[in-house]
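Remarks on the structure that follows.
Only one protein chain is missing; all other protein chains are in place.
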Amino acid sequence: MTVAPVVDVGSPMLEIDGLTKRYSGLVALSNYALDLRPGSIHGVIGPNGAGKTTLFNLLSGMVRPTSGTIRLFGVDMTNSPAHDVARAGVARTFQNIRLFGDMSALDNVKVAVQQRLPIGLAQSLLSTPAFRRREHEITERARETLERLGLAAVASRPASSLPYGDQRRLEIARAVATEPKILLLDEPNAGMNPTETADLLDLIRRLRDDLDLTIILVAHDIPLVMNLCDRIQVLNYGELIADGDPAMVRNNPDVITAYLGQASHA
Amino acid sequence: MRVLQMARPTLIVLLAASAALALLQLSGLAFWQGLAINFAIFVILVQALNLASGFTGVFSLGHIGFMAIGAYTSAILTLPLATKAEYLPNLPVWLEGVHLDMTVGPVPVGFVAATLIAGALVMVIAGLVGAVLMRLSGHFVAVATLGFLVIVRVVLFNADDITRGSRTFSNVAPYTNLWWAWGWAAIAIYMAWRLKFSGYGRAMFAQKGDRWAARSIGISILRPRLVAFVAGAFLSAVAGSLYAHFITSFSPTVFYFDLTFRVITMLVVGGMGSVSGAVIGTAIVLALAEALRRIEGATLLYGLGGILLAVFFIAVIIFRPSGILGQREIDLEQLVAWRPRRGRRRGPGSATPD
Amino acid sequence: MDVYLIQQIVNALSAGSLYALMAVGLALIFGILRLINFAHGDVMMVAAYIAAFSLFAGLPLPVAIVTMIAGTVLIGLAMERIAYRPIRGGPEVAMLLTSFAVGQILQNGTLLVTRLASQPVQIAFPTPDVLSGVVAIGAVTIPRVNVIGFGSGVIILAGVMLFLTRTRTGLSMHAAADDLPAAQLVGIRVNWVVAAAFALSAALASVAGLLYASQAGQINPFLGFSPVLKAFIAAVIGGFGSISGAVVGAYALGFLEVIPTALGGIADILPPGAVSPEIHDLLATVFPSALGSYRDAIVFVFLILMLLFRPNGILGGRAREDTP
Partner (left out) sequence: MLELTGVHVAYGNIRALQGISIRVGAGELVALIGSNGAGKSTTLKAISGLLRPSAGRIEFEGRDISRASTDVIVGLGISHCPEGRRVFGRLTVRENLLLGGITRPIAEVRSDIERVTTLFPRLGERMTQLGGTLSGGEQQMLAIGRALMSRPRLLILDEPSLGLAPMMVERIFEVIDDLKRGGLTMLLVEQNVHHALDSADRAYVLESGLITLEGPADVLRRNPQVEHSYLGR
């Protein structure tokens, strides 16, 4: 296991307490808690419908919790809208890829980069030198990001025309282009074969090290999570049933019953 | 030097267009001059809708309402004092003394000021209306903005003291000529173009492409929508002012659904989200409508033109749903130099499959 | 005062029936296809013209009504097959725009036909005797068309409700509106169900057209614009897509509409001395007599408020939270 780079922040990175989400009676997530360690890769696993995607929607501000708190670097973000959460340094990808399909790969990333490099409306309308410098800078950074993700060759192609694997990586590129502190990856290897998954594993580690990211990963694929994560939480019917390092989770009897399979199958 | 080189194709096109306008002016062909002014006004309206809807995917049916407000505002502001007292005797006091009918040399500065004031007023209204309506999406925003159009119409009909109600508003000075119309059209095209190829345009196209993904990278949905809505409203008001001073007499009935639908047809045919497409779509639909009008006149089959235009529109939606250009653009450089397609201008949503 | 009140109530109920006939058709199509069929008002307009021309031709009223319904149903089926089916499941806005174009075709087509028949653009509607005149109930006189409009509206709507809940075709429409792919999976012939919904919707609009024309006395090719907007508002009030909601919304709108008319200038209608002069002045300021002419604007402000705060209608619960 690689040693996590230490990020020096005064207050804890992400503290979640008692997070609960109900949909008309149905409990999607119940009493979830997390204290995220900077620089770690944190895995959340569980069967479909266990509340993993709900958790991500809550973390990224796309859904309001029924109760509980989310604190980011000591600031209460529980009811902040998604775009504020993103600006505060939380980026995400989606289980079912969500790209700006008609826009080129480069523009998909530029629109994320520009959030950190704003320029006034009047400057834009008049195309002032300052505006052009900004645009140049935005384009350069977007190209760098594409290169980092191995997508430089497809920069000018419309996102929707890219092969599946490239689309997955473009989504990650767009997310890291917002210069996040925390990156949420929702089933990043869905639909990938084992070779592609192995490449993705390397990529995620590299991104974490190069960009000082802390990563939360939701996945279905148990081997991937076991391989990659420092700490794993297991959700089942919205409840946290295990929380610990991979070895501990693997041998947790509750987890084996609920998810990995009954002992009788051994 | 580099800047000059980059601006060259634009310059060439501007010069060519000016020369064409000058020729048309000298020719004295009143019909064609009128058509050219109409064309320019429609170009502004279509760019306005392009900004508000084509860039953002939020369908506005209310922009003709902004045009109406622009037309009435500019017409009232430019009335000479003498006419005003007699023509609109019940105007509120603060409006009674206003008469932006002055000229400096050949330039009707009063007209320019009235147009800008109309634009500013409409921007304020659009800001308020937009802040409320831009939260809706899909067809609900379409119907809500249509509601705005109905509200404007009801108010115009009933505010007798200011608008003369259902009676024709005439006595408007004929300031609009080829140069004003096309000058503003050029500004509208430029505005749309600059916005599209800036961060603002990218944000607009991004939230159109995927609302959730846009929010996930820090774009608030409301802001780009509102910028587009208000900018479109400004252009609509300008078109209204130009229209008022071109046609010189009008009533609230003009600014309603038929005109709204005509503008939509032009935009959809050209390609929603394409600045150059909007101009092409305007030209095609205007030419088609004019030809059909003549056929109607000759055959006395009134209604046939409307049917054929609507059939054409449905055919476009079924067979070429993204219009002639989609969200792509025709590059001026390419147009002028007639080079092989190399540097096709790329922008948000304008990528072409390789 | 009592007479005035009763008249306003009857007006509200009669307008409500008309809106309900229109709104149910709109909600039916919207529920299944997510299409706001803007041409619905023009279908109603065409029905009025078919009725007018049939009566001009001297057909007896029942035959004219059958002709009218058959003609509009055919038009409804044709527009579904030609214009809407090719873009079914496409973007909402594309479907809405198509319906605008269909409306334009119907309007201009009617214009063309009236021209060819050497009729003026606006024609007097040959209101049949049963629908003209007034009914006197005590001191109150009410236009007969309003009474018949309300009564027939209630009967027809009850019939539609029975059809939708008691027949397999009706249930299939519900199922298709609930979950179109699932409806397909159980073996429902979706094309057939959609066509049936358009036919039913057109038939309802045609009855509304007859009532509308009889009330207005005059018809022109552009009369459908306002009723379709009203039907839309009614459907929004009731919670869009819900059939029973559309009916409730329509009657609610009927009452909502008479309020500005009834309150506008109420100060002048009150018998002298009924209220103190201060209250009289207050009423005159808050409810000026011009209020009634702003009716449509007021109704649309209400629509926008509904869309913002109660998008599921007055009966619907809180909007389901949108998730990525």
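General remarks:
First chain written, first letter: the chains are A, B and C, and each begins at residue 1.
The working rule: contacts are C-beta pairs under 8 Å (C-beta built on N, C-alpha and C of every residue); 3 or more make two chains touch, one makes a residue touch a chain.
In this text, all values refer to a predicted model and were calculated from it rather than measured experimentally.
For the chain that is not shown, the touched chains among those present are A, C, taking the whole complex.
The residue touching the chain not shown here, chosen from C:Leu171, C:Leu263 or C:Ile298, is C:Leu171.
Which of C:Leu35, C:Ala51, C:Val160 or C:Ile188 touches the hidden chain is settled by the complete complex: it is C:Ile188. Residues of chain A in touch with the missing chain: 47-49, 95, 160-162, 164, 187, 190-194, 220-223, 237, 258-262, 265.
Chain C residues in contact with the hidden partner, per the touch definition given at the top, are 168, 171-172, 174-175, 178-179, 181-190.
Simple rule for what comes next: only the chains that are shown with their structure count from here on.
Common neighbours of chain B and chain C, listed by label, are A.
Interface comparison, A-C versus A-B: the higher count of C-beta contacts falls to A-B.
Ranked by separation of Cα centres from chain B, the top chain is A.
Here B is the chain whose Cα centre lies closest to the centre of all protein Cα atoms.
With centres set at the average Cα position, the gap from chain B to chain C is 33 Å.
Distance from the chain A centre to the chain C centre is 49 Å, each centre being the mean of its Cα atoms.
Centroid to centroid, with C-alpha atoms defining each point, chain A and chain B lie 42 Å apart. Of all residues in chain B, those touching 2 or more other chains are 212, listed in ascending order. Contact of a single residue of chain C with at least two other chains is seen at positions 324.
The touching residues of chain A, counted against chain B in their complex, run 60-62, 81-84, 86-87, 91-92, 94, 98-104, 107-108, 110-112, 114-115, 118-119, 121, 124-127, 131, 134-135, 138, 156-159, 161, 174-175, 177-178.
The residues of chain C lying in touch with chain B in their complex are 34, 36, 83, 86-87, 90-98, 100-102, 104-105, 107-113, 115-116, 225, 229, 232, 236, 290, 293-294, 296-297, 300-301, 303-304, 307-308, 311, 324. Interface of chain A with chain C (complex): residues 23-24, 57, 62-64, 94, 98.
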